[in-house]
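Removed: one protein chain of the complex. Kept in place: all other protein chains.
Just so it is clear, A and B label the chains in written order, and each chain counts residues from 1 on its own.
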Amino acid sequence: MPNLKNPPLKNRERDNRIHIFESIRWYFLRNIVQTKNARKVVLSDGVSITKPYSFGLFYLLILIGLSYYFVDLIVISYFEITPFELFVKRIPNFTNIVSKMITDFNLPYLPRIIQPLIDTIQMAILGTFIGAAFALPVAFLASQNLVKSKVLTNVIKLILSFIRTIPTLVYAAILAFAFGYGTTIGVIATAIFTFGILSKMLYEVIETLDLGAFIAVESTGATKTKAFIASIIPQIMGTFVSLTLYSFEINIRASAILGYVGAGGIGILLDDHMTWREYGHLGVILALLLVVVFIIENISRYIRKKMS
Amino acid sequence: MNPDVQSMYQKRPKTLARDITLLIFFTIVIVWSTQTIHFDGLNPAGIVISRSILDALTKPNLEWLLNFGEGTSIPKLMLETVAMAFLGTILGAILAIPFAFLSARNITGRFASFFGNTLIGMIRTFPIFILGLMFIRVTGPGPLAGVLTIGISSIGMISKLYVEIIEDIDSGIIMALDATGANSFQKIRYGIIPQLTPNFISTAIYRFEINVRNATILSLVGAGGIGFTLTAALAVYRWVDAAAALWGIVIVVLVIEVISNKVRSMLVSGDR
Partner (left out) sequence: MIVFNNVSKVYSNGTVALKNVTVSINQGEFVAIIGLSGAGKSTLIKLINKMISVTSGTITVNGEQVEGLRGKRLRQYRRKIGIVFQSFNLINRTTVVRNVLASRVADMNIIATLFGIYSKSDQILALEALHKVGILEKAYTRADQLSGGQQQRVALARTLAQRPSVILADEPVASLDPITANQIMKDFKRINQSENITVIANMHHVDMALKYADRVIGINKGEIVFDGPSSEVNEELLKKIYGREITDEDIMFRDQ
């Protein structure tokens, strides 16, 4: 430990730069030691404890640092191009839309959007169902406590992790591009996404299951298949239904916007009305959407609560 | 037969009728839903395209994917996307605080909290990309619109989770502080805030994960980020470029997921 009591002496024969470097190093080290000493508490019976540094402070600093960097990246660079007055002038564009949605609320429009809305809901239901149907067997295959081969389970989990990171809308965009527009691709996109997230949620549960019951039923003379059906399936069914409903809730919302990329449903109308500034119509759609999602969510919550 | 056994047998739950009805109901719902599909057979051109895309996934455009400098740089685009999500989440997390306190039953009472919760519900159901298009009218296309959109839209879910946290506050701690003679400020500072902060932060991080995906979605409607690159690449049939964009999304989302899970479990367990 270098001598911290006195700063390094400036020696005629030494380079200025070395002196500066050493001074900085001296001050730096002294600071740390002093802080360390400041955080040291000596109790009345002589025992001393050093208070740990607050880790919260550390992460807060990281947060501030990142924020600063990102704000610079996005916000500052924006205002370098667009003058602030212009921005302020355009704010009414937003508030305008909101107020027009309320004032121009076009209720007679309602019957015309029933069919697209039904399409949207059907897409979500079918997509969830197909996705769930595939998710269950694959989740079993991905579970380490059911499948011996670690290679297989890890490969499946890896593929699943790719599938579930892509949002439904992106799948829909790609599929629409490949196969043309329509609700069918909406269903497929939803199915793929559901398959991705549901499998993960399922295998996480399966891996916590107690397989003792399986051994017990098998020992009574049942075949492996029957033992599996009788002991494992009942343990997972409730969770499976619950998680499928949860995925359905997510899918209903995603379904509403799939139309934007051409996958059918109500999404395409949303984009249309935005473009043509028909905010009254937009308001009606949004209101209906609100009601439908509210109803579906509550039914789904109710069922899920009943299951557990 | 033993009479106790007999009576127990009579008491058995007779759910068969109910179960069958449910099964039939679900079958009907599913069959009804298939009405929406018009299956004209798979467009052969579409199959060729899908196969090309899947194939391209194995050889993405590494020049774009690993480019950290000038030109089309997937890392930079993903950084922009993540930045959108990050700032948007912070904005939403801060704005959600007053909403949440106003909607918590143990703070404002049943009537006001119901009103607040409904408002939060409405924000949650507002389709994020409409919000995005609306903000683009103000800021023009670009990530700033994304930040504002994610910010406002996040208020919905974050407030809801905050409300749950607030309603879960252990008032025993407050009472204990009261007993030691603490004043209101101290009670808040030492009693309430420590209960709320870790969970608030955990919620924000959870929402951040979701927002990275939302940012990807918004980037498809023009709010900056990687979406435009993806659709542009598809439009000119450059599969390897599109694949590079997809890989960019996957890698970043997974990395963030891992980090986020780690940090959140650290928050919960109290480790450093």
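As a convention for this text, a contact is a pair of C-beta atoms (placed from the backbone, for glycine too) under 8 Å apart; a residue touches a chain by one contact, two chains touch by 3 or more.
Fair warning: this is a prediction, and the values are worked out from it, not measured in the lab.
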item: Option from A:V71, A:I159 or A:A213 whose C-beta touches the chain left out; value: A:A213
item: Selected from A:V41, A:L152 or A:I229 as touching the chain missing from the view; value: A:I229
item: Contacts of chain A with the absent chain, listed as residue ranges; value: 210, 212-213, 215-217, 219-223, 225-227, 229-231, 233-235, 238
item: For chain B, residues in touch with the removed chain; value: 1-2, 4-5, 8-9, 11-13, 16
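Criterion: only the chains that are shown with their structure count from here on.
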item: Computed distance of Cα centres, chain B from chain A, in Å; value: 4
item: Contact set on chain A toward chain B in their complex; value: 52, 55, 66-67, 69-71, 73-75, 78, 82, 87, 90-91, 93-94, 97-98, 118-119, 121-123, 125-126, 129, 161-162, 165-167, 169-170, 173-175, 177-180, 182-184, 187, 253, 256-257, 260-261, 264, 270-271, 274, 282, 286, 289-290, 293-294
item: In the complex with chain A, residue positions of chain B that touch it; value: 29-30, 32-39, 42-43, 45-46, 49-50, 53, 79-80, 83-84, 86-87, 90, 121-122, 125-130, 133-135, 137-140, 142-144, 147, 213-214, 216-217, 220-221, 224, 227, 230-231, 234-235, 242, 246, 249-250, 253-254, 257, 272
